[in-house]
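Omission of a single protein chain aside, the complex is shown with its protein chains in their original locations.
Chain lettering (A, B and C) follows the sequence in which the chains are written, and residue indices restart at 1 in each chain.
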Amino acid sequence: MKLQILLFGITRDIVGQQKIELDYTGPSDIESFKEMLQHKYPEMNQLSHFKIAINQEFAQEGQSINEGDEIALIPPVSGG
Amino acid sequence: MKLQILLFGITRDIVGQQKIELDYTGPSDIESFKEMLQHKYPEMNQLSHFKIAINQEFAQEGQSINEGDEIALIPPVSGG
Amino acid sequence: MSHPHIHITDRPIDTDLVISLVALPSQGGLNVFIGNVRDQTKGKAVLRLEYEAYVPMALSEMNKIAQTTKEQWPQAEIAIYHRVGTLKIGEAAVVIAVSTPHRAQAFAACQFAIDTLKVSVPIWKKEVFEDGEVWVAAHP
Partner (left out) sequence: MSHPHIHITDRPIDTDLVISLVALPSQGGLNVFIGNVRDQTKGKAVLRLEYEAYVPMALSEMNKIAQTTKEQWPQAEIAIYHRVGTLKIGEAAVVIAVSTPHRAQAFAACQFAIDTLKVSVPIWKKEVFEDGEVWVAAHP
């Protein structure tokens, strides 16, 4: 499925773009999707952690990604 | 000894003056002094409590009053 | 020794001014407590409050609070302003601002300061109702 992924903070620096388009062919669960990203962008492994947001909500364990979802990478937050 | 006593809040209302002069002839410890006031102004007994300040400090148990001290009655505080 | 940021005033308190006194570039966390005059007590409408202080002793006790705060939180900066006179509903009776390098200490130190002020500083308030007035906390 075709996905648009929003990038923030250090993940934007790692990828070098604010937004990427991917044709994702792996399993739709969030864990597999994260592994794909870590493989494609090895620098992600050096972060304290990163989370995925689906449609502006933190993804839950095992949650599926569907075409058309708003996907965002959420590196460790540091607001305040 | 001659004492000037400052009155605040409800103790001023009870006594009806901001400041009184007394010729105090009882024992100089703070407890005896307080008893004299409670006897002279029985409405003081209806307060939650009241304290005595000597020279702008809360009097300690057993502390003595001396002529020339700045004495003040401190009814329950309610600042803030 | 008298603390520079401790005041008793009969004018409205300028919250921004109190905050600015402790807003230093080294201090990342700043906590402010504002005690406002409420419109009712136990369901009874309050018209206004009248505050009075035994000023020199109140300043001395407020100074002790600042000193103790500094002993417990050595990096804390504190400012305490207390109003006296007649206050309308919604006006601030007290403003305490505390800054620290990190936030948890600012909360703890500010709460310590107001909790201590409430029990140790010789200031009294009288609530004025439609049908009478009451010195707060005077009677059991």
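Methods note: a residue touches a chain if its C-beta (ideal position, glycine included) is under 8 Å from a C-beta of that chain, and two chains touch if they have at least 3 such contacts.
Keep in mind it's a predicted model, so treat the numbers as computed, not measured.
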item: Visible chains in contact with the missing one; value: A, C
item: Absent-chain contact - pick from C:Pro4, C:Gly90 or C:Gly132; value: C:Gly90
item: Residues of chain A (touch criterion as defined above) contacting the omitted chain; value: 6, 8-10, 13, 46-48, 53, 56-57, 72, 74-80
item: In chain C, positions touching the absent partner; value: 15-16, 19, 23-40, 89-90, 99, 101, 103, 106-107, 110-111, 114
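Quick note on the criterion: only the chains that are shown with their structure count from here on.
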item: Chains most often in contact, by C-beta pairs; value: B-C
item: Centre-to-centre distance between chain C and chain A (centres being mean Cα positions), rounded to whole Å; value: 48
item: Contacts with 2+ other chains: residues of chain B; value: none
item: Junction residues of chain C - those touching two or more other chains; value: none
